[in-house]
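One protein chain is absent from this view; the other protein chains keep their places.
Residue numbering begins at 1 within each chain, and the chains themselves are lettered A, B and C in the order written.
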Amino acid sequence: MTSPTLGIAMIGHSFMGAAHSQAWRVAPRFFDLPVRPVMAVVCGRDRGRAEAAADRLGWASAESDWKAVLDREDVQVVDICTPGDTHAEIAIAALEAGKHVLCEKPLANSVAEAEAMVSVADRAAERGVRAMVGFSYRRVPAISFARELVAQGRLGRIHHVRAQYLQDWIVDPAAPLSWRLQKEKAGSGALGDIGAHIIDAAQFIVGDTIREVCGTLETFVSDRPLASVHSGLSGTAVDGGPTGPVTVDDAALFLARFTGGALGSFEATRFANGRKNAIRIEVNGSAGSLAFDFEDMNVLHYFDGTDDAATAGFRRIVVTEPQHPYLDAWWPAGHGLGYEHAFTHQAVDFVRAVAAGVGPTPSFADGLQVQRVLAAVEDSAAARAWRTT
Amino acid sequence: MTSPTLGIAMIGHSFMGAAHSQAWRVAPRFFDLPVRPVMAVVCGRDRGRAEAAADRLGWASAESDWKAVLDREDVQVVDICTPGDTHAEIAIAALEAGKHVLCEKPLANSVAEAEAMVSVADRAAERGVRAMVGFSYRRVPAISFARELVAQGRLGRIHHVRAQYLQDWIVDPAAPLSWRLQKEKAGSGALGDIGAHIIDAAQFIVGDTIREVCGTLETFVSDRPLASVHSGLSGTAVDGGPTGPVTVDDAALFLARFTGGALGSFEATRFANGRKNAIRIEVNGSAGSLAFDFEDMNVLHYFDGTDDAATAGFRRIVVTEPQHPYLDAWWPAGHGLGYEHAFTHQAVDFVRAVAAGVGPTPSFADGLQVQRVLAAVEDSAAARAWRTT
Amino acid sequence: MTSPTLGIAMIGHSFMGAAHSQAWRVAPRFFDLPVRPVMAVVCGRDRGRAEAAADRLGWASAESDWKAVLDREDVQVVDICTPGDTHAEIAIAALEAGKHVLCEKPLANSVAEAEAMVSVADRAAERGVRAMVGFSYRRVPAISFARELVAQGRLGRIHHVRAQYLQDWIVDPAAPLSWRLQKEKAGSGALGDIGAHIIDAAQFIVGDTIREVCGTLETFVSDRPLASVHSGLSGTAVDGGPTGPVTVDDAALFLARFTGGALGSFEATRFANGRKNAIRIEVNGSAGSLAFDFEDMNVLHYFDGTDDAATAGFRRIVVTEPQHPYLDAWWPAGHGLGYEHAFTHQAVDFVRAVAAGVGPTPSFADGLQVQRVLAAVEDSAAARAWRTT
Partner (left out) sequence: MTSPTLGIAMIGHSFMGAAHSQAWRVAPRFFDLPVRPVMAVVCGRDRGRAEAAADRLGWASAESDWKAVLDREDVQVVDICTPGDTHAEIAIAALEAGKHVLCEKPLANSVAEAEAMVSVADRAAERGVRAMVGFSYRRVPAISFARELVAQGRLGRIHHVRAQYLQDWIVDPAAPLSWRLQKEKAGSGALGDIGAHIIDAAQFIVGDTIREVCGTLETFVSDRPLASVHSGLSGTAVDGGPTGPVTVDDAALFLARFTGGALGSFEATRFANGRKNAIRIEVNGSAGSLAFDFEDMNVLHYFDGTDDAATAGFRRIVVTEPQHPYLDAWWPAGHGLGYEHAFTHQAVDFVRAVAAGVGPTPSFADGLQVQRVLAAVEDSAAARAWRTT
């Protein structure tokens, strides 16, 4: 294959790193791409672990300093898979170094950082350098197809959006105080971690933005056993071991009004016992409705309000037809995709946009807008009243 | 209310008697009927129990001899809710006495008896006396509506019918040897008891009859504890108590070919652990498909093969719209019906046919045809080969 | 049957009247009751229509003045099925006349009226006169069973409640301006009509009350064609006919905090295209979860958090076992019930409480508490901030 290549550097190599590696590895094998991504280098603070990751995940080399990556001529793309508190610094430096950037969500841990990133991305775009934020669920085919149906006007005027992201991984009070439960590291709890996903997905599907919100946050378990005695946090666990305070939200709920007049109800929680990764989105419009649940990710339920009343009903569309987004690259109808395919589709869209010289979406500006919604929810929860975004 | 009345005598007052009583009681309260059914008399062999049933179920009087009922001038309808081995004698006598007859399924315990009943019913029809067999599931609105869709040609040519009736009430080997498990009393096991229902329902929906079958019968538990030491049966239970042989089938499976060319797969069992009363029917045609499960009895799934491929999907039709069969008499859309409503609909259709002077369906001839399918399955199971009906 | 009787007078005879009539008719036929309800008299403002209702619904007599009913010695119970603006006057008079009262929800159209009713009911109780409000969904067996599971501690500490009542009967802007869309008659829109049901059901299941709320109301279609030119309202419809303003909410959403610490998310709407009467309630606790949808009303989904991780999963419980609430009176396992059965169960519980001389639930005080939640939601929506109940 003599097609031109696009050298990728991935910063960070844990959960998201594994997903992104799979995407870069698989995308050119199923999709016709104008340029071929090359897995040039993976970067991690610990050199030994970075090298092991390179070997395991299939990267050609490893680095321990992300700044060194920016000097490499074989790198045209920086793929940021690190925690949110590092995004701004890396993304800004990469863009300024002329590297295209794919940055995991959330764009940043604060609106201010996100604003700075957007500013840099805007200037970079003028030089043909592209930036994208990784709201991968947009590329689940059922969600992409939901967007298509709304864009075609199949739902008419949108009245209702209800979106839930339900997990249960810390419902046990004995679950340890991981870094994700500490505000200084994670920035936010359920709200920023998973609430951000349903905000983006809901706005994407309806093609509209949230104008104002009223929310509440809750931390059900305020102290947890320390994962390590060296963490420097204080307290005593039930079994006598040391505990520390949980400083982020376990759950976040908010009502929303969209610019176009739709009402929204959002809920993100890590305490929905029995729900592992249930992303549920339902949209009701004047001409029809849609419903999705990530627990059955290859299915979209669609109610066509123009069907005659006797035979109308939510259609269980198995989103595996060649007419569906991304599906003609994969298997015959009825053969479902999995979680990581959304990352592959994200890589495909990113590569195509870069090659075509257009701005990929969701842009950094889209990521900033989500950040503003998150901030408005936090403000609203503190004020116990509605806040505009 | 000055409308003319139709005096009903019900023979038998256990499970089916309770369902039929509810039907006669409720039908005129929700449906406009040309004649009003009057619950005149209930009949049971034990006078005391019959009188208690009259009081509990709301019948005006009680009898202990069914023949006496035939002499009553206030009785125009005999509703037979006794076990199958008594159907022929009662139905024939009633029809000859000029009483309309509604007879529970199975029509009889043998083809010969059923043939005699049809012969008498045919002669009675010439005198305006009507006969109907109680395959009540036809009147579940979702099943009635399925029939309508097929009759409208919405499924095109029918290719496949698969029907299952799954129960589990004797999966425990310690369940006692009730009369239902003894051939001389019950005539048949799962095949005749519940298999008959799905044969009728499937034939009703597709509007076609089964031409030939190949089946197998199985008795998984061959001996069971005697329900009573006085039953005269022999054997010893695991715990040392007496046991007796099960002489009917626990499960019956058969393949079928319909006259019009469709293939059928049928299964009736009392050993489907966890399935309580699951009647599942799926029909696939050249233009669409239908699927029903009695565990969700207010829903019909309909696939319209003429929908465009991207938005085609099984529609979950909640069969509670006023356009759906029987539904305009009940509640607003979305308010479901229950098991016994099918009996109410059956009573309504029976009363209307009698008043209109037309033959109600399913007729005794329809009941005989089901009986012939059952007999063919038994023959086939014995011969280990296909048999025509 | 020589059991003592309880004479019932029903005021109002439309939708709710039909449901209550069915309940009084059917309850003694399936349940052993200490006293037998007698359908003595139905009352409606128009004598002719009341008499027709008596004939159709099976009441022994008809009245056109509800006050006359209170003088009748054959009446011990007044069953109020009229619109909410009449509840207070009738209920108070009936209780003061020594009649037991079953009053449809909402208890009243205002907190003040409801408070007066509670006050009278409290005094009546001292004389052995009973009062109950008709939140019938409590008696759907799956919801009753949900309450049992929570009461047994099977869910542990409750973290989340999400409840939705979704309808779509006015999603078409051409639907006429019925009295239900006018505040002076209906008092409230989706909030009071259907929101009240999920507030009661959710509080009933978790055994806790809502402490504070933050809500929003919306009227998507502000003007509608007049149902009749005589209605005296102004405006012009799209087709040139007269229109009038909708003065109630089409949709109501609110967040809630329960006294015990649970978070709630509630939504009631008449604009959820394709959802006819979808009441969905999900409860997540530290030890398990429950989920219910009235579109599949005989099923309760239960997640037992103590199951081992590999075989844990939401159990689809078909709530038709004899061990389930109310079910031993009905059919064998697997034979589902319908919408109106909840009214029958309500009648059964009411009769039993009256006969036993104890206060039935939900009491008028319970109804008042729901009213206070509704009022707090309205206040919150106006203030755009949280409000305590």
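By our rule, a contact is a pair of C-beta atoms (placed from the backbone, for glycine too) under 8 Å apart; a residue touches a chain by one contact, two chains touch by 3 or more.
Model, not experiment: these values are computed from the prediction.
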Contact residue for the chain not shown (choose from B:Ser188, B:Thr243 or B:Ser289) = B:Ser289
Looking beyond the chains shown, say which of B:Tyr137, B:Phe303 or B:Tyr326 touches the absent one.
-> B:Phe303
Given B:Arg162, B:Arg211 or B:Arg352, the one touching the chain that is not displayed | B:Arg162
Write down which of A:Pro4, A:Gly338 or A:Gly357 is the residue touching the left-out chain.
-> A:Gly338
With respect to the chain omitted from the figure, which of A:Gly58, A:Gly98, A:Gly207 or A:Gly241 is a touching residue?
-> A:Gly58
Footprint of the hidden chain on chain C, which residues?
-> 145, 149, 301-302, 304, 307-318, 321, 323-324
So that we can see where the missing chain sits, which residues of chain A does it touch?
-> 1, 15, 18-19, 21-22, 25-26, 29-30, 55-58, 167, 169, 275-278, 294-299, 318, 320, 331-341
Touching the unshown chain, chain B contributes residues 155, 157, 159-160, 162, 164, 166, 168, 171, 173, 214-216, 218, 220, 251, 253-255, 257, 261, 263, 265, 267, 269, 271-275, 284-289, 303, 305, 312-314, 383-386
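Here is the rule we use: only the chains that are shown with their structure count from here on.
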Among all chain pairs, the one with the most C-beta contacts = A-C
Would the interface of chain A with chain B count as same or different, where same needs over half of all numbers used to appear in both copies?
-> same
Would you identify the chain whose Cα-based centre sits farthest away from the centre of chain B?
-> A
Return the distance between the CA-based centres of chain B and chain C, expressed in whole Å.
-> 35
How many angstrom lie between the CA centroids of chain A and chain C, rounded to a whole number?
-> 41
Using mean C-alpha positions as chain centres, tell me how far chain A is from chain B in Å, no decimals.
-> 54
Going by residue number, chain A touches two or more other chains at 312-314
